[in-house]
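To start, I am sharing the structure in question, which I have written as structure tokens.
For this view, one protein chain was removed and the others were kept in their places.
First chain written, first letter: the chains are A and B, and each begins at residue 1.
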Amino acid sequence: MTFVRNAWYVASWASELTRTLERRTILGEAVVLYRTGDGMPVALRDRCPHRLLPLSQGRLVEDRIQCGYHGLVFDPSGRCVHVPGQEKIPPNARVKSYPVAERLGLIWIWMGDPDAADEAEIYDLPEYHRPDWGVAYGDALHVAADYLLLCDNLSDPSHVEYVHPTTLGSPSSEGVGVEFEEEEWGVTTHRWSLASEPIGFAKAFGNFDGKVDRWQYYHMHTPSIAIIDFGTAPAGAGFEAKAGNSDNCIRVFSCHFMTPETEASCHDHWLHVRNFGAGDPAVGEGISEQFRIAFAEDKAVLEAIQCEEDRFEGGTRVGLDLDAPAALFRRKIDRRVRAEAG
Amino acid sequence: MTFVRNAWYVASWASELTRTLERRTILGEAVVLYRTGDGMPVALRDRCPHRLLPLSQGRLVEDRIQCGYHGLVFDPSGRCVHVPGQEKIPPNARVKSYPVAERLGLIWIWMGDPDAADEAEIYDLPEYHRPDWGVAYGDALHVAADYLLLCDNLSDPSHVEYVHPTTLGSPSSEGVGVEFEEEEWGVTTHRWSLASEPIGFAKAFGNFDGKVDRWQYYHMHTPSIAIIDFGTAPAGAGFEAKAGNSDNCIRVFSCHFMTPETEASCHDHWLHVRNFGAGDPAVGEGISEQFRIAFAEDKAVLEAIQCEEDRFEGGTRVGLDLDAPAALFRRKIDRRVRAEAG
Partner (left out) sequence: MTFVRNAWYVASWASELTRTLERRTILGEAVVLYRTGDGMPVALRDRCPHRLLPLSQGRLVEDRIQCGYHGLVFDPSGRCVHVPGQEKIPPNARVKSYPVAERLGLIWIWMGDPDAADEAEIYDLPEYHRPDWGVAYGDALHVAADYLLLCDNLSDPSHVEYVHPTTLGSPSSEGVGVEFEEEEWGVTTHRWSLASEPIGFAKAFGNFDGKVDRWQYYHMHTPSIAIIDFGTAPAGAGFEAKAGNSDNCIRVFSCHFMTPETEASCHDHWLHVRNFGAGDPAVGEGISEQFRIAFAEDKAVLEAIQCEEDRFEGGTRVGLDLDAPAALFRRKIDRRVRAEAG
């Protein structure tokens, strides 16, 4: 396993987490999630240390889980507080408890060293909180592929024309130059298309008479968050709009919170915030429908690649210029993994 | 493989065995079963030694199996008695034949050294044969878990309250002391609940006005038979009833005949005999319906545990007092396995 452990990952939608025990596999570990009566999220290793039954097959008794096999009771800290039929509780009767937090409508979990967990480091997007912007929650898309393949995909604007020709892509983008910068927190890749035809997305949600300027900024935060800032403004007004100096544009932050499940599968909790139709949920849902089509296209590509990776017997792999940001992002993840290894 | 081989295992219901070839996998070996024209059960290794086709894909010719590929004929002793197209039968053309017997409505098979097979050692239950007791046959429940996990379960009265709260368990049982004794043939675990509320089962089939005495005796015979003697009598009359000196009780012997299929799966042929409603099959079926619910609950627990065992990467395992009888039973099985290894 080569996961970054000291990081906040998304475990669930906040709205999904209730008083029902929920099992999730994250970085290869089974976790049980629930809320206390006060609404605080709790995450424990989902395995009773006695006979290994998943605690998620037990039941909540107030704020504690009672194992469904022999009735052992564990509190939110993971400590066993009751063993039916015996007085003394074995000192090793405890399960791992994970730091958790709730932000951006998501439940975040810290899989690494609990002492290193700092909620201030959880990713935030200022526009999410602005009342004049609209938020729409998408799906927890399951992808049967290494999350790094999804990171490659989200570091890479140039696949859009070929994988998403009817939704996000435009044949006229071919050859438009991609640039990228290393950031302290990751990699930004971006691309401008100036004075070009609006793509399907802009036609559907904007109201542009003629040519447009269009930007795509892929902000990749290690280990597994992608924030895609894309917008369209009338030709000539693009840079001002991107800088936030003009409202004459449509702009969307498409946010992907990837969580490795195993080495060859992950979940992508995606949501988006937009500067138009803020009060109209149908607009958000309309965008989500377009995204669902596009992300299903990505899923098909990535799962096929995972199959080929699994059977790869060696041989040529060709590198292209467009790989540079994804390669840099992978190196930055590697660096974090090695730093954790000591 | 760590199976006890020199033991009688249940291969099938007697009523299932006919003139049709039946394939079963027992201790990891595929076996073909049928009856001769005289009704004698036969069990052979289910694999033609020529090209490995399962003999169960051939056909019965009188009391012999003819392979479905090239017509080799094997008699009930496993000897090849005919090879179409050639005079001489190769001396190694034989398949293993297993000792088999029919008892308690079950077909028993001996997977070990045939010279050590003694039908007198097949388990018997005297009450099965009493005309005033009723017998009901249940199912051949398939459990995708090591049979030893099922043995743990059946050595352990204390799981009942948590796994079977609506059928066999009663919250008032918590903390009732469990005792166990080593037997020459296995382990007995038992528990008395005196002057307590009747459980759902007793309410459904008994006719008790007030408090009751209740016993559960788990007789575990190595390697894989569990006989659960449980009964309910009016409060104060329990010990007399258990000793057989009073008919003022309801009493059931719930019998589990477990047969390992692979290291991680088994069948449990279960049946029960009762001291009430002997002449009314609906009573037996009513009990079976309760058991079906309970055993499905056990199956869910054990299969989840098997999954966790399969992915267990090491780490803490907590031991409890209640584990003692199951641990003793496993040690006795180990001793038999080691004795067979020589």
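The working rule: contacts are C-beta pairs under 8 Å (C-beta built on N, C-alpha and C of every residue); 3 or more make two chains touch, one makes a residue touch a chain.
These numbers were taken from a predicted model, which means no experiment stands behind them.
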Among B:Leu17, B:Cys67 or B:Leu104, the residue in touch with the chain that has been omitted: B:Cys67
Interface with the undisplayed chain - residues on chain A: 152, 156, 158-159, 161-163, 174-178, 300-301, 304-305, 308-309, 312, 315-322
Sites on chain B contacted by the missing partner chain, in the whole complex: 30, 47, 49-54, 57-58, 66-71, 80, 83-86, 90, 92-93
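As a working rule, only the chains that are shown with their structure count from here on.
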Inter-centroid spacing, chain B versus chain A (mean Cα positions, whole Å): 49
